[in-house]
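One protein chain omitted, others in place.
Now for chain A:
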Amino acid sequence: MATTSKNMNVFYRQKKNSSASTGKKSTKSPSPKHAATFGSDITQPPALVSHDDFDEQEQVLRQFDMNMAYGPCVGITRLDRWERAQRMGLNPPKEIESLLRGGKVKLESLFDGRV
């Protein structure tokens, strides 16, 4: 795409002349809306933030959610899904049950609130 900057203005209609100058200003003093949000959750709704540095427990539970042998995970709590798998004779791992009944883990599947 060998277009010069002059041609780009033809393609993209500029709404205000002042926007170019304010754009330059914003890179120097970033307002919260335009800031890069690495590691900061304030701008995004909680469900959409992807926390890659999750604890192991949640990772294990996510693997349980994703395992299709136990059926779909959407619309059912993790414990209900575990109990259903148990009743159907699918032998889900006991650790998942103890995790869900014991500690402070999310009881809803990973898609909860996002689908």
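We adopt the following convention: contacts are C-beta pairs under 8 Å (C-beta built on N, C-alpha and C of every residue); 3 or more make two chains touch, one makes a residue touch a chain; residues count from 1.
Note that in this section contacts and distances are computed from a predicted model.
Trainee: If you look up the hidden chain in UniProt, what protein name do you find among "DNA polymerase delta small subunit", "Guanine nucleotide-binding protein subunit beta-5-like", "Calcineurin B homologous protein 1" or "Profilin"?
Mentor: Its record in UniProt gives the absent chain the protein name "DNA polymerase delta small subunit".
Trainee: For chain A, which residues touch the unseen chain?
Mentor: Contact residues on chain A toward the absent chain are 68-69, 71-72, 74-77, 80, 83-84, 87-90.
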